[in-house]
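Only a single protein chain was left out; the remaining protein chains are all shown in position.
As written, the chain order gives the labels A and B, with residue 1 at the start of each chain.
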């Protein structure tokens, strides 16, 4: 053992961090419920297609069957189990949502930080760009795009929604940066000659982490609504198995709004969307405490 | 004017606890304090000493997670404030007890002029004659050297720190309260403005016949205006007596250390000595024994186990085992 090893080990925030996250989550049962819900959907997204290998079985004798033990949410117009449809549809919805969130947050944070930290000319140019993005009418653009693009891959969907949605976050991150850069510790870091990379990456970003994480989760829910909405409207071609497609078929094909037979078919995807959003909202509640060492360590 | 007299205040065995994840912790532990009618009393203490909690208790305004768990606050003409609830309590605040918030805090509404806020205050206290209230406010502001009409028409941001503080005093007095609590009245103000505010506090106190309580961390401020001085530490009043006596011949080792730690304008600079250690926080106040013992030069065996009860020495009250006993001369020199 050398001398340097004898010195007490410096703090290892990483290990403490996850232990802190667990502690924060345990503080409220609602948070644990949120985590459980999100985990359930993640499981469905990962293993759903393994549980119900395609093609999904049809039962021609039970079109629009009522809920039963064999079909907890009934069957659709072809006699396919609705639960199986919901489960296998999760992957597309989640992947597209995640892709959207990653792109919005990466673009929004990057641009907001750059504009807020450098101010001056950078700020002006980037903020005009942001304004431009914010004025792009998303829905009409998507309608136009869908005529040439099939969106069979959830990632394509995510990219498009992401590129159309980063403006708000960029503005918010910029204003956060502007207020943080006046703080004593940022000024001190500059006075000590620390690199801009260090100041932005190690001092500014962690202070904004709860904010960014929160925005990211909210972006996921936003993206889910958006894509389900697009499919429901029938704007996009039905190439993929998707909750939105189910809603569309239930309403326009099955007449779920007028007859009771297709009701379970309509309610199942709705319930899934609701539950997933609820799960995310419950988890968002913990973000502030997770990233604030003071609230985490208590 | 019905109650135009300066009320006396008797705080007895007051205990305030704060709920924390590790259980209820006492911010005030059996505090006793008497404010003689017509005097200015100062409470000095560091952060966490419980001085602000004590001041809030006079209005029964301790906010959750804190609560008054025992004791009484008797105010002449009001009775035990701790037992007041609802509308009685709301009327007492403002009518009988005026509270002036910290100058640094933005206690004024930034969206309303001072005059509008004054009228709101009048309406919430069912003042029938609002024009008279405005006249009274203008007179008070004029008394404090401000142009009353202009100030009432101003928004918060148009007033300087010293002006805001005077508006605070006006709002506390305008309903004819005769017990006034000032919380850190000069924190964040400049030296000259501070001197002006302190002079005004003294003059208004005398002219209107008030009982005044000043809460501050600055001994100099307390020395300048108060008749009697209470020193708080770790949720207890460790020394209380006439200001001149407490400052001139402090008896509690904490008071002594605190006075010694003030850099002064004349005399030997080397005489100023820092107090070792640091003040306790809510979580680190020892459960038994004297709260000051960790920093005390006069510490004895008994201090570890028994919390010293306040004992009277003439006009003075001191809570210390070492006071009244022959001083142990083996104490390190710098503390004597």
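Worth a mention:
Simple rule for what comes next: a contact is a pair of C-beta atoms (placed from the backbone, for glycine too) under 8 Å apart; a residue touches a chain by one contact, two chains touch by 3 or more.
Keep this in mind: contacts and distances are computed from a predicted model.
Hidden from the displayed complex is a chain whose UniProt protein name, among "Oligopeptide ABC transporter ATP-binding protein", "Glutamyl-tRNA(Gln) amidotransferase subunit A", "3-isopropylmalate dehydratase small subunit" or "NarG-like domain-containing protein", is "Oligopeptide ABC transporter ATP-binding protein". Although one chain is not drawn, the whole complex shows that of B:29, B:246, B:291 or B:318 it is B:246 that touches it. When you scan B:111, B:128 or B:191 for touch with the missing chain, the hit is B:191. Of the options B:27, B:58, B:221 or B:290, the residue whose C-beta touches the omitted chain is B:221.
Within the whole complex, the absent chain has one touching residue among B:123, B:206 or B:264, and that is B:264.
In the full complex, subunit B touches the hidden chain at residues 46-47, 145, 160, 162, 190-196, 198, 217-221, 223-224, 243-249, 257-259, 261-267, 269, 272-275, 278-279, 281. Touching residues on subunit A toward the chain that is not drawn are 4, 7-8, 10-11, 13, 183-185, 187-195, 198, 202-203, 206-207, 209, 291-294, 297.
Here is the rule we go by: only the chains that are shown with their structure count from here on.
Separating the centre of subunit A from that of subunit B, both taken as means of CA atoms, is a distance of 52 Å.
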